[in-house]
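For this depiction, one protein chain was excluded, whereas all remaining protein chains were kept in their positions.
Think of it as A, B and C in the order they're written, each chain with its own count starting at 1.
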Amino acid sequence: MIDLTTTLSNLKLDNPIIPASGTFGYGVEMAELYDLNILGSISIKGTTQNARYGNDLPRIAESSSGVINSVGLQNPGIEKVINYELPNLAKIFHKPVIANISGFSVEEYVYCAERVDKISNVGLIEVNVSCPNVHGGGLAFGVDCEKVAEVTKAVKKVTTKPIYIKLSPNVTDIVSIAKSAEQAGADGLSLINTLLAMRIDIKTRKPILANVMGGLSGAAIFPVALRMVYQVHKAVKIPVIGMGGISKAEDVIEMMLAGASAVQIGAANLIDPLICKSIIEKLPELCERLGIKKLSDIIGAA
Amino acid sequence: MIDLTTTLSNLKLDNPIIPASGTFGYGVEMAELYDLNILGSISIKGTTQNARYGNDLPRIAESSSGVINSVGLQNPGIEKVINYELPNLAKIFHKPVIANISGFSVEEYVYCAERVDKISNVGLIEVNVSCPNVHGGGLAFGVDCEKVAEVTKAVKKVTTKPIYIKLSPNVTDIVSIAKSAEQAGADGLSLINTLLAMRIDIKTRKPILANVMGGLSGAAIFPVALRMVYQVHKAVKIPVIGMGGISKAEDVIEMMLAGASAVQIGAANLIDPLICKSIIEKLPELCERLGIKKLSDIIGAA
Amino acid sequence: MRELVFTIQKNQLIAKHMFNFVLTGDTSDIMKPGQFVNIQVPGFFLRRPFSVCDWRENELTLIYKVVGNGTEALSKMSAGQELSILSGLGNGYELREIKNPFIIGGGAGVPPLYGLAKRLVEKNITPKIILGFNNSDEIFYVNEFKSLGLEVTVTTLDGSYGVKGLVTDVIDNCEYAYVCGPLPMLKAVHKKVSDGQFSFEARMGCGFGVCMGCSVKIKDGYKRICKDGPVLNYSEILWDEI
Partner (left out) sequence: MRELVFTIQKNQLIAKHMFNFVLTGDTSDIMKPGQFVNIQVPGFFLRRPFSVCDWRENELTLIYKVVGNGTEALSKMSAGQELSILSGLGNGYELREIKNPFIIGGGAGVPPLYGLAKRLVEKNITPKIILGFNNSDEIFYVNEFKSLGLEVTVTTLDGSYGVKGLVTDVIDNCEYAYVCGPLPMLKAVHKKVSDGQFSFEARMGCGFGVCMGCSVKIKDGYKRICKDGPVLNYSEILWDEI
């Protein structure tokens, strides 16, 4: 028997496969297709303090091996997530979940973190620092070491569960941002979020997305994500959840070799809703073939 | 008749199609396949002061819709380029070429720029600031506004031909770097160079590239390149040469709508050596279909 | 919803840029006309959504228009080739017990209305059919609707067939309409009818409700075109915002 278990801080996962925030809703649609309890965990759609409709349509554009989204954090707000979505998910998924939270100010992050920290089926809090920092002029929190540290410290102060900071890849030096988060007390890191991108409709001569720009994800970004996970893992001591373009079991192995303790699967869910299941089913055989007995042994082995 | 001409500073091109530096050698191999004189121009392989062998093999890895290279600026050095490669190219290509130069210090950039400035078939000098800055600790010149400005000013001082600064996409804020180059006197900008990326061999558990990391290019990066060209075009007044993942005539239109005055085609040459020819042949028909009479009219129209 | 493999049986040009696409496979997830399927076209990242035009056991008919690279690639595929399809997506039209509804379609919006008309007829309802096209080259399925025994009015923009003008020019005294077509047509039609069901399009990430890529505001919150739609009710639609 191949051992697929892995650990994120105090959270033990049956396997490293976690659907990524924003690509799995709150699980109910996917539960029509398969028993979600085979998953390592689930990262829920990013939650903000108040309900958000998000950006205007179109919100989706396509590219070679990728999808660009400008959903803009549509979510029902923290109260509804806590009172409705999370209990609902608890009925179909009997393991701790990852609560992904977002904010447009430090106070909003703190508010959301404090609220989800008390929820029993939340095992880990993932703090998405890729939202534009409205107080600080619109660039994302996640591109600035000090802002990342500030958010991390503030969130740590009000929580007891492991805090994972989800980093933006749209930066010159991912390593120094990762280190800032670590020094500020982050228990782990999630990377990467989407790459800032856009498409133009050559017939209308206008950007395809109503929001003009959006985030690129999918297989296209895998080698960039892998590079960042590799660099960050080498530079920090806290665990890293690796994501970005993972679409097959081989990619999971590669991402773990780069240093990921677990992985998230995003865009691939959209085009193949059974992808997480297929990967989990394929992992033992692949490990066997590669001479891996305990999957967590290979974390950062490259 | 559709007018495909476009202008880069004082350089008038018959069409906007330019093979990108490093993906077309010095033209001789491609000349076996077609008459290069159909091209708008050619950007030659990046030249450094001294001959460089570059990095160890393997230097090439693949990804979904992309290729990662760590060639490491193999080139015969500026003297041989000037005395052998450029005159050779002049025999088969009878238009001004783009001399792409690189350096590991400001002095090296200056040396190379001064030398190529005197060569008659050089129409424009493209300064690749993506090389690691050995004096400044190894991060590329191109990720730092001040360094970019310094290189630009120094190169402008010793040259008479248009100077285009080729920007690295591995930055938090491409716009401020573009503006620094403009303020320092750049006549135009080329973007983007490759995205820092890597792959790991899951059998050997080691990075595929001997150099560990390399640069991702090809269709995978098109929406990131398009976004950067769009942002930079909106922020500067000087012309932009757009590149990154262009692989068909439609991509050329899209890149020009985003703000490119001309485009370069890189990785696509490697997998389809006839791609530049095909695109040039397809452009008139496509323009016709899209109601474009003069291609340069659409620059930045999105 | 299920992920299934279908085999192409027929892929035939039936009007300008318009293909009749017949596939063999398990259709048991399709419950209602107006539902759609999401097709993985080889070489493209996202799936392409197409309304079910008609279905029976083991046979699915779609009609698609070549508008971009994905549909272009689809048009080059041939009988025997297999496709991964997410079947049984969306809510579909609810078959209301209204005696003489209108069915109003435009261009690439016509396909689902055929499956709808057929099923209304099976319920002894006799819809009045109004179909709008740009010109005579683009007309398709008029005879198929007629074969159901229905009265069909065709409009063309240039008058090259049927009534010259828009579908809205021939809608008269309509209490209830089943509608599918481009957004400007839907908006124009809503002003001419008192009630009805309208099928919408949106660029989709997933097509089954998890990505929020297709979410539109309605009077009482929002709906996902892919999961809560594509068919929305007249009264819930925010006509000024959509």
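Just so we're on the same page, a contact is a pair of C-beta atoms (placed from the backbone, for glycine too) under 8 Å apart; a residue touches a chain by one contact, two chains touch by 3 or more.
Bear in mind the structure is a predicted one, so any value in this text is a computation, not a measurement.
Of the listed residues B:2, B:60, B:90 or B:212, which contacts the missing chain in the full complex?
Selected residue, touching the omitted chain: B:60.
Using the touch definition from the top, which of B:39, B:71 or B:252 touches the missing chain?
Candidates B:39, B:71 or B:252; residue touching the omitted chain: B:71.
In terms of residues, what is the contact footprint of the unshown chain on chain B?
Residues in contact with the chain left out: 22-25, 29-30, 32-33, 45, 53-54, 57-67, 69, 71, 74, 208, 218-219, 267, 269-274.
The rule is simple: only the chains that are shown with their structure count from here on.
Assign the assembly's chain-to-chain touch graph to one of these shapes: line, ring, star, complete, other.
Per interface graph, the chains form a line.
Indicate, using Cα centroids, the chain positioned nearest the centre of all protein chains shown.
If one averages C-alpha positions chain by chain, the most central is A.
Between chain A and chain C, what is the separation of their C-alpha centroids in Å?
Each chain's C-alpha centroid was found; their separation is 36 Å.
Between chain B and chain C, what distance separates the C-alpha centroids? Give it in angstrom.
The answer is 46 Å.
Going by the contact rule already set, what residues in chain A reach two or more other chains?
Expected reply: 61, 63-66, 218-219.
Of all the residues in chain C, which ones touch at least 2 other chains?
In chain C, no residue touches at least two other chains, as defined above.
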